[in-house]
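All protein chains but one are shown in place.
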Amino acid sequence: MGNLLRYALVLGAVLVAAGGPSAVDAKDPQGTLTIAVATMANESFLPDGTPGAEMVFSNYMFEHLVRRDPETGQNLPMLAESWEMRDGATTWVFKLRRGVKFHGNFGEVTCEDIRHTFTKAARPGTANTTPFLKKLKEVQCPDPHTAVVRLGSAHPMMLNEVNSGVFAQVTYIQSKKALERGDDAANRHPIGTGPWEFVSHTFGDRVEYKAVRNHWRKTPEFDRLLLLKVPEAATRIAMVAAGRIDVAEVGVDFVKELKAARVETRAIPEFASVGITLGGMWPDRGPGTSKPGLAWGPLDDERARKVRLAFNLAVDAQAIRDEIFGGFLALTPATMFFPGKPWTPDLKPYGYDPARARELMKEAGHPNCFEFTMLLVAWPGRGYLPRVGEATASMLEKNLGCKITREPMDRAIFSRHFGARTYPGKALAYAFPQTGTEPWEIWTRVGHSKAAAQISGFEHPVMDEFLDRISREPDAAARAKLQKEMAAWMYKHVPRIELGGTAALYGVSKRVGKWPLVPGQGIPHYTEYITRVD
Amino acid sequence: MAIVEVERPVLVEHGPRRVWSAVRQLPAAPTLILSVVVVFALFAGQVAPHPPTEGELRMRTKPAAWVEGGSTAHLLGTDDQGRDILSRIIHGTRVSMAVSLLAILLAGSIGTAIGLLAGYKGGLIDALLMRLADVALSMPLILIAVVVAAVNGPSFRNVILVIGLLLWPRFARQVRGETLSIKENDYVALARVAGRSGSYIVWRHIFPNVVPSLLVISTLQMAYVILLEGSLSFLGVGVPPPRPAWGLMIAEGRHLVWTAPWVAAFPGIAMAVTLLALNMFGDWLRDKLDPKLRQV
Partner (left out) sequence: MQRYILGRVAQLFVSLLVVVTFVFLLSRLSGDPVQLMLDVTATEAEKQALRVQLGLDQPFAVQYAVYLRGMATGDFGRSVLSRRPVLEHIGERLPNTLMLGAVAIVLSVVIGVPIGVYSAVKRGTALDHVARVFAVLGQAVPTFWLGIMLILVFGVWLGWLPPGGKSGPESYILPAITLGYFTAAAIMRLTRSSMLEVLGAEYVKFARIKGLRERVVIWKHALKNATIPVLTFSVMLFVIFLGGAVVTETVFAWPGLGRLILEGINTRDYPIVQGGVMVFSAIYLLANLMVDVLYSYFNPKIRYARPGA
């Protein structure tokens, strides 16, 4: 009896091993996953060639030191197994995972690759503006699997810049040997460690990748990934509706169109914070940077505050949410403070009260409002901005009697004004993308008086102080508390018609199942986890 | 032998009877449509039921009155921002007509002047001017317009300037060709013998004979310019919002084809009908004037 049982068990095991599904690779990669996006930005694979928008084009084949958990937002190991912060956050030590192979014959990942990648990304003239690179002193390699990153000053949020979770941190680890072939060769045939491997690139049109079998982390379910550049949103929707592509980057303003075309959607929440920036509240920095008699400024002026509040009350944010964003707008009290976060205070959105708005304008000395210009600029992934600007201008004209000149402007031209602070007195519909886990990270880059580009529309010593204090605080709970205070101050002072937080939206075909999506990460990501629906 | 000026338009009556017989000969449908368009353009404010740039966001993309969900307040429905489509189409005639008339005027004036000069003077001047025309013709108009918009921002004035400055060669070539052949006529030679100055000959003998074909070209080019303005708006470099222009309306409605196809359809139909009328009118004009005038 015992023998029979034993034989049966062995037979059973053999049968299972031969015919049953393997635990490691459930499905053999098959078919092509086609993704269509509006733009591929610089289309450069080099560490010093990309400021971040290229992630839409290259994130599939590369990996970072750290990755973000889609559910909790926590940092998880990727190419680094563990890490340690030392010397008051001026030194970061990463212990690297062993046995991770680069594509092709470029060997295993070692500290040398980390060093080469970061050093190249930080060289003068680089396009890569990841903040820690500016502080990089050197990367030391005490042994092949330990990387010691030494910075010139404290940088407690280092992990957010070496993880794969959020837009504009481009610190993929590339192969030193591959990069040493020269920029031209490295760009024509890039080498990474990701679950997808580079096959071909037709500039301005498409990129093709193929699945890496037996990848250390996850082998994709599709054999090929084809990324297409299709500039027209209507065409992308048509393509995904016809089933000729599988994932179409679409934008929340197309929710109704996708529904009418019977296309399923995937939404990534907390992608951007939408509102109308009222420009001009910074000190005079030369010709064109200030406008005397600015009705919505200065920041602390009582009358100006009334004007700003009136503007917020005169705009029907809910109508904008329902009609333009198809419901995908979470009303927020302050820019980048999404609802439900530990750092978001419990403040009610302003609401819609045109009568009270008119009263406030009268009290402020502008019974018939005044004249100003509304800039209409479209940004990548946020093509709805000119429509938001138009709708808001229309509401202000109707409810308050303002005289608003619309000025459509090319992003290339407007970027100049952001940097030079030459848009005083002009309003602009703008959506801040989430470029950091916590709001203060973004505000340091766009709202500090020392920031390179004044996108927030204002500067103030109180804001500077908040940001400086928070950046030095290592404890997360303490930071959350400080940020709540900052948000409460912003609620009263920031020159912005606050609308709310919106999502990034993708239309998907019937061949595609679900996959984990990191909140705030607008570009297609974690594509290796996309399930195939046969 | 008497000097007879044989090359003249057909109408020989004078005064009011001349006008009436001319009107009676006009093609019915195109003239009617064009008259309506002109009325819309001139009296848009009075004719349109709603102001063109005021919209109620909650009223967006409502369908036409005869479809379920529509209302008689908005006969052709509303657009993406809740604005009345019919009113915008009516006001849009203004922009389309203004842009095309001004651009044609600009191109036509420059083109005719250059064509007459080149044709009459000949020689080096002719060669230089025609080379200039070649250069202007060889430049891709739409792309140049995009670059100009990138430099100066999109504007009404820029659209007219770019189109006018790149379209004149078409007029110039036609005028030059005709000048060349008219120049060979006996009465021109006789006028020169009689001591008339060059400019007199050009204005008195050549130009009037060039006018009929100028009218034909202008009518047909107007249609082309309206289409061109539409393409420029589609690419985002036409007349800036919120001013209603047909091309802009179609461009704004293009992503709504699934949920609200009428937003792009109605201005498209208005555009097509106007252009149809213009082209038919131009055809009629050519049929009427050409066979008697054009020389092979």
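Each chain gets a letter, A and B, in the order it is written, and its residues are counted from 1.
By our rule, contacts are C-beta pairs under 8 Å (C-beta built on N, C-alpha and C of every residue); 3 or more make two chains touch, one makes a residue touch a chain.
Being a predicted model, the structure only gives us computed values, none of them experimental.
> If I consider the whole complex, including the chain that's not displayed, which of B:Val38, B:Ala73 or B:Met139 touches that chain?
Candidates B:Val38, B:Ala73 or B:Met139; residue touching the omitted chain: B:Met139.
> Just one of A:Phe118, A:Phe418, A:Trp440 or A:Tyr491 touches the chain that is missing; which is it?
Spelled out, the listed residue whose C-beta touches the missing chain is A:Phe418.
> Who touches the missing chain here, A:Leu96, A:Val148, A:Met239 or A:Leu294?
A:Met239
> Where does chain B touch the missing chain, residue by residue?
These residues touch the chain not displayed: 122-124, 126-127, 130-131, 134-135, 137-144, 146-148, 150-151, 170, 180, 223-224, 227, 230-231, 234-235, 247, 250-251, 254, 257-258, 264, 268, 271-276, 279-280, 283, 286, 290-291, 294, 296.
> On chain A, where is the contact patch with the chain that was removed from view?
Considering the whole complex, chain A reaches the absent chain at 42-44, 51-52, 124-127, 129, 168, 183-184, 187, 202-205, 228-232, 234-236, 238-239, 241-244, 261, 410-413, 415-416, 418-419, 445-446, 451-453, 455.
As a working rule, only the chains that are shown with their structure count from here on.
> Between chain A and chain B, what is the gap in Å from one C-alpha centre to the other?
47
> Under the touch definition given earlier, write down the residues of chain A that touch chain B in their complex.
For this pair, the touching residues of chain A are 232-234, 237, 254, 256-257, 260-261, 316, 319-320, 322-324, 376, 386-387, 390-391, 394-395, 397-398, 406-410, 412-413.
> For the complex, give me every residue of chain B touching chain A.
Those residues of chain B that touch chain A are 53-55, 57-58, 60, 80-82, 149-150, 153-154, 236, 240-242, 254-259.
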